[in-house]
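Here the complex is missing a single protein chain, while all its other protein chains stay put.
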């Protein structure tokens, strides 16, 4: 039984947003999504080798949200996210080598091996923080927005949250505070209908998340989360609003993760969701759908795709090799940074 | 400057609800409100004598909500409330002597002097629990409703909460859970516009509390909280719904407390609210307004009111005398009930 | 939370002797306790994020919903604070909830309901209401669980009046203590350890209880007392073997319940050995180790022949990386070396003190 149907416009949904966008921009989005997909697949492929002794929460199937959103952000805009970090990290421009080193628990990982996959960080590109506690990053991002507002910085804060994160009281509290103070923040909710293996219907009454968010007095929209351009456009609108001092926004993007909540491979066969449900969503794979659109639009062809795949594969191979050769931390590292000076 | 205006229909608001109600019922409501008012006034008058070494949160000005709500409840229905307990305790039928003994820290207080004014309890009449932590009682009441539902008891749970309590994330969480499970519970929100001395506008964006509640997927209504019949009617509707298995409801009642948040006397002159604001609301004093209505309707006259006042005054004098003569707890009491057997 | 499955599966435990009785894994023992409790008393119910999903809370809740229905075994919204209050409210009204968490870290979201409400209601209302509820959680360790998924919070909760805290170390006790916890009329935290989940042990069939508040001597010895609970006892027993090889006989006391604390068993052992190493899965500072160490110096001072020692976590958050994890977490060798130092202390009284 399919519980959660895809209700977007599929490939037909791109046209309305693409008009007027420079080809390089569109191709860049595609490249970014494809790159994330291939990185995730390689992590998945190698995970059983146990070199990456860290939990992983793959974003395969959810690339469009990170990529679309980050395309609307500048370097000084900050992004916070949850345990599911890979997509936002890479889309915001996070360093791949530092990420893979972190996954391999190396001293030169982006968090010195002390964070692991759930705590990717790259402050240089504004990937400012993550929390492995559901909802943990939401008020922290709100505080970052408060800081930006107090310092009158021209900066927007975006925080990614899952559908289940709206059940944490702190999210309601944070929406209220952001609306009260008209803070420059965008709450970007990836509704993938599941929390680990729990479907939305066992956790919330039938309701639309964005309408619940709207009751906290902020614009809240629903978008097709497999449509990278929709994610871009919604974020751009929200960012403009925030920068104009008009306060926070909430975006609900309906997406689907093709793999298990954590670890490698899909686990639909355990029965918590129907394979047919996943397959339905795989038919609107955000990467292939956009690729098909670009091919149709004449912006991409098989040769270009091949070249791209090749380039990405090389980068990934290099980065893995680099990670595996990188040094482990030493005992002295453990005692560092318990307290700041 | 008056921040929060009275927007109800004043004395004109009773007629629509009173039709068909037996006079004895209407007079009972009046008596109950007047009794609470007089008890509160006596507590207030004697508070400076320091015999009641406990915080007090008077409900003077907010009698209509407790009384109207409780009139729609049966003995087996349970009521939970916050720190502001006196009104619900008395309206639900709580024992006055046990209450005053508790306020006087006596061994025979309703909580053996271990709770104080913020923890009045009378399980015999369904005043089942209170919390001095804002929001603390909300999930507990929700759990009581879960128990009632699981045990298929014909019982409704009501929890009183203040406007600020809607800011606590746990309230959002509890509304969600109650709606999800369709629990037999009524969230009765007394919106008195203040949290201690903080006005609503410094805590929430301009919004209507009941609309926020409705976003959790339950019927949510706004009523005139100085109108005891409106409180009764709204509760009756919600109770019927709950007993029919249709789930929770939320009631926002706009009320005003005439005294300080805690302690005796009003503190408007400190400047956090305008005396004119309080005076405006005092003009629609829930007790006097309803009294005037009953007099107009020919159900009450000066002689009857005098007799009532006299009877209430005697009861109160007796109860205070009783409390002052009651024994203090002893050391052995301290060690009791840390753990249940 | 399947990521650490591999790690836990790779741990090697001694296989119990099947002639001594029925062998169950730790997970099966918990599952059996839940089944018995649900059968035994219609007021018992089980709630928690994912208790009805295929992972079944590490397997401990496997089959329960099928058997007892979705009203008595149910998944929850991700709302820890409210769900803790819901459990308390249900317990205050005749039910016996078992509220299960993947990790103790998530219990901290509900600190207010647990510490300031559930644990205090019975006292505050003069004994009129009881709050018979179980808060269950499995402590994480290793495989990058990191600072936010590895916390042992028993030390944080140790001071909270009205609360009981149980930390089993064997499948036998996991079952018997959980049954006692469910039947207890107070809020009881049961902290399991992720690393014990695959451990096998002799587990009697049917209903039995291991009493709360009573420790047990796992190994007798005359030279030094190693005292703690849960996975720390696993390490303590290994340490005792290392020490025995050197001729040092360690007594190992498994507290099983750390609140109420079985002071008698600790002090009695100390009377015999005169030396004590307090071990714990949590931070050493201000927690279980500190309480035991202080107790020894307060009520067992006359018996002490050496300083007290503690072996737990340093005052540092858990790192996520594998290399640092190996340094961060104490092992049997570290416990043994603490014990050894105490035994040698006699010889050199000006030494480690």
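When the chains are written out, they are named A, B and C in that same order, and each has its own residue count from 1.
The criterion applied here is as follows: a contact is a pair of C-beta atoms (placed from the backbone, for glycine too) under 8 Å apart; a residue touches a chain by one contact, two chains touch by 3 or more.
Everything numeric here is computed off the predicted structure, so don't read it as measured data.
When the full complex is examined, the chain removed from view is found to touch A, B, C. Considering the full assembly, B:117 is the residue among B:62, B:88, B:117 or B:235 that touches the omitted chain. Within the set B:63, B:77, B:168 or B:252, the residue that contacts the chain not displayed is B:168.
When the full complex is taken into account, the listed residue touching the unshown chain is B:133, out of B:2, B:27 or B:133. Of the options B:9, B:246, B:267 or B:282, the residue whose C-beta touches the omitted chain is B:267. Residue C:316 is the one among C:23, C:242 or C:316 that touches the chain missing from this view. Interface note: of C:3, C:26, C:99 or C:123, the residue touching the hidden chain in the full complex is C:123.
With the whole complex as reference, residues 78, 80, 111-112, 114-115, 119, 121, 123, 128-129, 131, 133, 136, 138-148, 150-151, 169-170, 173-174, 176-177, 180, 336-341 of subunit A touch the missing chain.
Although one chain is not drawn, its touching partners on subunit C can still be listed: residues 81, 105, 108-109, 111-112, 115-117, 119-120, 123-124, 146-148, 151, 155-162, 259, 282-283, 285-294, 296-304, 306-310, 314-317, 319-320, 349-350, 353.
Hidden from this view is one chain, which touches subunit B at 50, 53-56, 105-106, 109, 111-119, 131-136, 164-165, 167-169, 195-198, 202-204, 260-263, 267, 270-272, 328-331, 333-335, 338.
Basically, only the chains that are shown with their structure count from here on.
Distance between Cα centroids is largest for the pairing of subunit C with B.
A separation of 43 Å divides the Cα centre of subunit B from that of subunit C.
Subunit A and subunit B have Cα centroids separated by 46 Å.
Counting partner chains per residue, subunit B has residues 169-170, 173, 176, 180 touching two or more of them.
Across the assembly, subunit C contributes residues 76-77, 79, 81-82 that each touch 2 or more other chains.
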